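All protein chains but one are shown in place.
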Amino acid sequence: MKIREKIHEVIFEADTPLGKIFDIVLIVLILSSLVTVMLESVESINAQYQEVFKVIEWSITIFFSVEYVLRIVSVKKPKAYIFSFYGIIDLLATLPLYISLFTTGYHALITVRTLRLLRIFRILKIVQFTSAASHLGQALRASRIKILVFIYTVCILAILLGTLMYIIEPESSGFSSIPRSIYWTIVTLTTVGYGDIAPQTPLGQFIATMVMILGYGIIAVPTGIVTASLNQKYTKQNTQACRNCSVEGHEDDAQFCFKCGDEL
Amino acid sequence: MKIREKIHEVIFEADTPLGKIFDIVLIVLILSSLVTVMLESVESINAQYQEVFKVIEWSITIFFSVEYVLRIVSVKKPKAYIFSFYGIIDLLATLPLYISLFTTGYHALITVRTLRLLRIFRILKIVQFTSAASHLGQALRASRIKILVFIYTVCILAILLGTLMYIIEPESSGFSSIPRSIYWTIVTLTTVGYGDIAPQTPLGQFIATMVMILGYGIIAVPTGIVTASLNQKYTKQNTQACRNCSVEGHEDDAQFCFKCGDEL
Amino acid sequence: MKIREKIHEVIFEADTPLGKIFDIVLIVLILSSLVTVMLESVESINAQYQEVFKVIEWSITIFFSVEYVLRIVSVKKPKAYIFSFYGIIDLLATLPLYISLFTTGYHALITVRTLRLLRIFRILKIVQFTSAASHLGQALRASRIKILVFIYTVCILAILLGTLMYIIEPESSGFSSIPRSIYWTIVTLTTVGYGDIAPQTPLGQFIATMVMILGYGIIAVPTGIVTASLNQKYTKQNTQACRNCSVEGHEDDAQFCFKCGDEL
Partner (left out) sequence: MKIREKIHEVIFEADTPLGKIFDIVLIVLILSSLVTVMLESVESINAQYQEVFKVIEWSITIFFSVEYVLRIVSVKKPKAYIFSFYGIIDLLATLPLYISLFTTGYHALITVRTLRLLRIFRILKIVQFTSAASHLGQALRASRIKILVFIYTVCILAILLGTLMYIIEPESSGFSSIPRSIYWTIVTLTTVGYGDIAPQTPLGQFIATMVMILGYGIIAVPTGIVTASLNQKYTKQNTQACRNCSVEGHEDDAQFCFKCGDEL
């Protein structure tokens, strides 16, 4: 076995013992680097351990860089990997620290490494996990357009209601511009309710009340969409393939294929 | 082809190349005018670019006015258009700026133009979009009365609980009048929770706790209504009876009855 | 026709013209009295119109008192009426003002009149309304016990988490006693989030984060219960009775009664 194949096996596979160890090391390193970046952003801690953090970060970043190069070298179709979802994430995970050598302020972008944690689904490789994830994904994709229509309508609503509040409320209540009022409307419609801006006039409070009840009601719409979609999937799941034309998705009590009419 | 027909085709149709371009120009203009009004309401920006904003607004408004007149002229039944949903919106979209010549304060109403953005559904004309929108609309219409009964009950509840809190809490907590207390009750029931008014006494906090749990629970009701309604639609949508054995409940893409194997 | 019967018809029936007028007058009076009490609680308004409000309130209260006496007199079974749901509400609606003659502070209880607004369902007497209300009521009753188990569990959770936060957070953050901490826990679990009490320590904020995600997740439980219950009703609704034994609730595609085996 050539060295390139060996490297490929260790880095890309999760079934062999070495591959498994490599994947676990990777997850540990990602988590360590995330914790490091987080602690670094807390000034009181950073003041004390700045040097330690620097060493940890550079070690991990160099490890990731080497790993990235090895991945490109060992894979059969380097281009396919480089432009794949995980390929781009692997690259992005190494860049921020190099960039921080030239300019400051974007150092925290290192947390983009979090996305590498999505690999965990690949490592766990438990059928249940991937099937659960794909089931959820399918249901969300199926209701994609309904959700878009819903969000579009909510945005139009937010602009109109925000403007209304801007006209009604005095500037001192915090409704000092239309964008701010729209911000408030969405804070209220989604029932987040920070309270940094709150209506002061009776009329403003009355309309705010309407907005809240509206928001309380329309939360039912995305929930209904997703639930109905998941429900439908649940039903479809329990089905068999036609022996003649391999079509799936038959009714539970079907006796004939709905596609070719063959007996099931 | 007469000029009137040509105008009609460009303004009302979205299938011809010119019609498509016109519709896209329209959307761009609506969005530009919305951005202008929003930026204008931010004082620091308005101070600098007031003149530019004025020019943009008037240009767009004059364009919309001309378009409105052309629509009336070119359409076959002008009355039907004028009193239609889009006809009224088209008129309202031009008025605020003219009104602002005589009186101040209602200039921001220009954002009523947002409603013109609903035309996007017509422009996209993708079957999926309109069917998704109409599906949602149907489900909401079907559960209209249940939702009304629900809101009516919530309002009665809010009045009673608001009064209770007004009696219990001292004025210094912010519960200074019954309307304000009702406002607080709805802020809490809908789980918005601004925190501008919050109970101070132990008894008040205890009742507030009850109100929250109540609100947390009854959010299930509108969600349940809409979901059940959407679910029912999902089921109903895909039905067609077999001509041979009259069984219903076939898949959307079924070509043969799953019961007797007869062609559909 | 005797006078007692005439009175009964006017007061209790909503089908005759006089009965309808009486009911509408009633609703108007209830609303007027509610508005009066609310305005009275706003000090700035009360200072000006105190006399007017007094007159309105006493007129309406006397009207309600007379109406209550007439109801008892004209009804066939006075006892049944007095102890019925509406009978008690009708009495409660008149009492607060009389009580306010002897003691102060409970005057606002007059808003208990709001409950009389529930009569509107009787006046509307539209089948859709009553059937929608009863459908909702049935679904909620059916899931009564599940909801109780859920609330009981949430309360135990809130006590435990509240105590944990009381131990972790310093008093200055607002977690000054266990009941207050439990209050905070419920404010957070239900996603209300006033912000009058908020964790300050990193550990406290971490646990708060857990509580929020928990609350965000368990809101799914009551929603799921009610939705499933409403769904089941929807399904059961569409069924036929057996001609032999009158049992209802057959499957949609049933060909034989599941009780007596008779053909449907």
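Order of writing sets the labels: A, B and C. Residues in every chain begin at 1.
Basically, a contact is a pair of C-beta atoms (placed from the backbone, for glycine too) under 8 Å apart; a residue touches a chain by one contact, two chains touch by 3 or more.
Being a predicted model, the structure only gives us computed values, none of them experimental.
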Of the chains you can see, which ones touch the chain that is left out?
-> A, B, C
Touch assignment to the omitted chain, from A:Ile7, A:Leu117 or A:Ile145, lands on A:Leu117
Tell me where the left-out chain touches chain C, residue by residue.
-> 145-146, 148-150, 152, 156, 159-160, 162-163, 166-167, 176-179, 182, 188, 191-195, 198, 202, 205-206, 208-209, 212-213, 215-217, 219-221, 223-225, 227-228, 231-232, 249-251, 253-263
Tell me where the left-out chain touches chain B, residue by residue.
-> 191-195, 223, 227
Could you list which residues of chain A touch the chain missing from the display?
-> 34, 37-38, 41-43, 105-106, 108-109, 111-112, 114-115, 117-118, 120-121, 128-129, 132-133, 135-136, 139-140, 147, 151, 154, 179-180, 182-183, 186-187, 189-196, 219, 222-223, 225-227, 229-231, 233-234, 253
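Just so we're on the same page, only the chains that are shown with their structure count from here on.
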Please state which pair of chains has more C-beta contact pairs than any other pair.
-> A-B
Would you kindly tell me how far, in whole Å, the mean C-alpha position of chain C lies from that of chain B?
-> 28
On chain B, where are the residues touching two or more other chains?
-> 179, 182, 191-195, 219, 223-225, 227, 231
